[in-house]
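Take a look at the following structure, please.
One chain of protein is taken out of this complex; the other chains stay put.
Take a look at chain A:
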Amino acid sequence: MAVHEKITIAKAINASLRTSMEADPKVVVMGEDVGKLGGVFRVTDGLQKDFGEDRVIDTPLAESGIIGTAIGLALRGYRPVAEIQFDGFVFPAYDQIVTQLAKMHARALGKVKVPVVIRIPYGGGIGAVEHHSESPEALFAHVAGLKVVTPSNSSDAYWMLQQAIAGDDPVIYFEPKRRYHDRSRLDTESIPDPLHKARVAQAGNDLTLAAYGPMVKVCLDAAKVAAEEGKSVEVVDLRSISPIDFDTVQTSVEKTGRLVVVHEAPAFLGSGAEIAARITERCFYHLEAPVLRVGGFHAPYPPSRLEDEYLPGLDRVLDAVDRALAY
């Protein structure tokens, strides 16, 4: 693969899995339809052909079984990368993830490691049926023992997955499914940022927008529009939801004095609520306005004909920017 080539996030993840599997024979990919079909989004396309059925495993349709057996494989010394086909299907595995995977290292007093990576396509915007458009990241970030990350572009998708696989902790790797086919530059040669470091995606002075995954693009677009109106907006791509790089957000807010957190997940008790609380604690005397949140509503994810109203779009983000700047 050429350096600096513009490729899709889906292809970047595929390349990342390939690189990880080549580097470490203990890396195995498992999930529903990941083998012959290459996954319903073709993210694992061609891997089974090249690495064999022993390392790219089509599993029975049982999510708890996928994660439970992934834990067993990890205890045997493997590094399983398990795919959950869609966000809304992770819940049968939630018990294994929360009661077993997250706690096993601690309850073994550090004597076992369970380096399981769980890839979950998440978020809406693809016109899907029920249970295919959700953003459950806070439900995982709330659980000690798990790490939660989500890339917003191809380079991050490529590097963050490899870092997650190479690490010794369980990582939930949320893939912004509506961005799967967005192309961006993939840099395979520069040294990547640490996995849990946030990145300033766009510098600005008047207000900070903090977002991750699919919402980073919306925020970058909002910053562009705001700039045309003479407002200088900084965009922070959080990249990691557990842990959250509060230092980077703090530095930004100390400069801008205003913060709006944006995510698709419901605003209530979402990661934005945590960021608002922490940044208020850390930057109380720098804040010119309360930290605002833009997120989904406290309602089930709506039928797809309504999802554009439900999902925070350009206008709702700009509305929050205006409200914050009005203080």
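Quick notes on this one:
Basically, a residue touches a chain if its C-beta (ideal position, glycine included) is under 8 Å from a C-beta of that chain, and two chains touch if they have at least 3 such contacts; residues count from 1.
The rule is simple: contacts and distances are computed from a predicted model.
Selecting from "Quaternary amine transport ATP-binding protein", "ABC transporter permease", "Cytochrome c oxidase subunit I" or "Pyruvate dehydrogenase", the unshown chain of this assembly corresponds to "Pyruvate dehydrogenase" (UniProt protein name).
When you scan A:11, A:105, A:179 or A:258 for touch with the missing chain, the hit is A:105.
Across the entire complex, the residue among A:145, A:176, A:213 or A:312 in touch with the chain not shown is A:145. From the set A:64, A:188 or A:251, the residue in touch with the chain omitted from the display is A:64, counting the whole complex. Seen across the whole complex, the unshown chain contacts chain A at 28, 54, 59-60, 62, 64-65, 67-78, 80, 92, 95-96, 99-100, 103-113, 115, 144-145, 147, 167-169, 196, 242-246.
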